[in-house]
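A protein chain is absent from this complex, but the other protein chains hold their places.
By letter and in written order, the chains are A and B; residue numbering begins at 1 in each of them.
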Amino acid sequence: MTNLQSLDLFWPELIITVVILTALIVDLCIEKSKSDVVGWVLVIGLLITAIAIWNQDKTTTTLFTDMIVLDPFATFFKLLIILSTLLVAVVSWQNNELDEYRKGEYFTLLGILVLGLFLMASSIDLIMVYISIEVVSIMSFILAGYLKLDTRSNEAGLKYVVYGAFSSGIMLFGLSILFGLTGSTNYFIIQKSLAGLDGSASAALVMALLMILAGFGYKISAVPFHFWTPDVYEGAPTTITAYLSVAPKAAGFAIIIRFFHQVFADGGALADAESLSMTDVPWPEIIGILAVATMTLGNLVAIQQESIKRMLAYSSVAHAGYMMLALPVLSIQTVYAIMVYLVMYLFMNLGAFFVVITVKNKTGGETFDDYRGLGWEMPFIGVVMTLFMLSLTGLPPTAGFIGKFYIFSALISGGSQYYWLAIVGGINSVISLYYYFHVVKVMFLEGERKETLVQPPEVMSGVLLATAIPVFLFGIYWNPVVNWVQNSLIFYVQTM
Amino acid sequence: MYRDFGTVLVAVILGIVMVAIPLLIQKLIAPSKKSKDKLQTYECGEEAEGSAWLQFNIRFYVIALIFLIFDVEIVFLFPWAVVFKELGLLALIEMGIFLIILIAGLAYVWVKADLDWVKRNVRYGTGRYQDVRMEKTT
Partner (left out) sequence: MIVPLEHVILLSLALFSIGVFGVLFRRNAITIFMSIELMLNAVNLALVGFSRYYDSVDGQVFVFLVMTLAAAEVAVGLAIIIALYRNRQTVNIDEINLLKN
């Protein structure tokens, strides 16, 4: 579609742009003590955007002369991103870490982050891929270092910006090689040119692929591009940690699925047909090995952590590994499984981090020692945290179990060459049982029991319920999620 | 092709010669009387004072950052200016929106007083500026 026609289908992004500018200007007109108002601008704006997305035509088409794509798959990720942003924005009002600072920029930056994530979920052009990833990265750098008086937050920001700029530079070189091999930046044209490429170029292609994987792997914090994850997650404001562990990861998976299925495979899987890898580059094997390394390392290092926030950081690395397990199988079931897992992961991981925020507001700490006997002092927090830990381990009847179930069944239906991936995944789930239950043990079995009960503030209780209920409900009755994902499995695709 | 480079070479040689000749003439006919004042570094007629290796005020960095951001956006204006006539009104509106967003950024910097030079104490003054302490004026 041409540029002017595209605008008609681009309303959600346009609304977000207006929301960002409004938030920026509103922030300039109010005092520091009232800067929470900007949060309202963002929340209301996101709700309007969600309505706009919901009412959008269910067409599949490309916009702006093949720069981005509009299809139910992208819409699914957009709604997921809005949901997580709304939850995080509401919790940000309650986060005591931010009290000393103006929150206006904070919410404005969250808005820009949403715009970048939207573009990530829908880009089909190397230029758009780079722009959207950079927009998301740059906003995350600032937000990670937002507590500018806190040295740990500064350090998180610096580490994030160095690793981020380095890996996006490497990815960019990969993209330029891909452009050099094919002469185009458009996914569909690249796909056709790659199919016609002779064997002599495959060394360059492998190099390009590995370099691009560095950029994508960095966004979903896959081994060996995960070095930033624990440090940034520990130093950043906890609300941002929660957000980074969910929304950019979801968009990262969206971009990976689209890129590998459309550029390095014939796109058949996305059209629900048999699919083949287009080149002799062994990319499914590479991703399989990375997935195994990611979850094993995440789980093994998580065991040794003393800080719950850092433990959850490594656990989110491990969860990226579980989702990556399904990528090597070129079938629509695996895309389906990853999407189901992302929905479940959103609720349980955000919930766990929100508990960390509540506890930090009260005790000022985030190590295991601060959680001693907490289950008796704050029974609601104890029960909810236990539920999230059960779910992150993947035990029934919780959402995490359903997510893992879909991933493993997609692997097994992919054929016998993927069984080993499923087995390693199973072993890893057992390892993770140890450190997740350590939290539960510390909360209920250690420390002295205090008789006085402490209630968390109403807003936090409400948000925790809003994440805990889905975690429990989707463990028993997961049809709504499955139906939603099923209806979203429509791609704009060009098969060969 | 060698002719193209030959032209450049001739231009370079001519340039060097044209500068060298006046310098040489000046050396030959001008009287040379060296004194302490004459050998000093030229600093707009002022007496040079202190070392140049002092720590610069951090305000320079902030101004430089702001300049960097707005400067680079010009790169989008050049291609637009080239094809502006063919694209007509639509391109004008598009660039207007782009510039409005940029101006919102400028307004932000302005209101946040990052364009004001005198905002905080001069912490790093040396030499004759050592004793200057500017108090907050905004």
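In this section, a residue touches a chain if its C-beta (ideal position, glycine included) is under 8 Å from a C-beta of that chain, and two chains touch if they have at least 3 such contacts.
Worth saying up front: this structure is predicted, and the values here are computed from it rather than measured.
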| item | value |
| --- | --- |
| Chains in view touching the one left out | A, B |
| Which of A:Leu172, A:Leu205, A:Ile308 or A:Val493 contacts the chain that the document leaves out | A:Leu172 |
| Residue of A:Leu7, A:Leu21, A:Val37 or A:Leu158 touching the missing chain in the full complex | A:Leu158 |
| Contact partner of the left-out chain, one of A:Phe64, A:Tyr106, A:Tyr130 or A:Phe368 | A:Tyr130 |
| Sole contact to the chain not displayed, among A:Glu97, A:Glu234, A:Asp266 or A:Glu377 | A:Glu234 |
| Missing-chain contacts mapped onto chain B | 1, 4, 58, 61-62, 65, 68-69, 71-73, 75-76, 79 |
| Residue ranges of chain A at the interface with the undisplayed chain | 126-127, 130-131, 134, 137-138, 141-142, 145, 148-149, 151-152, 154-159, 161-162, 165-166, 168-170, 172-173, 176-177, 179-180, 183-185, 230-231, 234-235, 304-305, 310 |
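Basically, only the chains that are shown with their structure count from here on.
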| item | value |
| --- | --- |
| Chain centre separation in whole Å, for chain B relative to chain A (CA means) | 43 |
| Of chain A, residues touching chain B in the complex | 4, 21, 24-25, 28 |
| Complex contacts: residues of chain B adjacent to chain A | 90, 101, 104, 107-108, 111-112 |
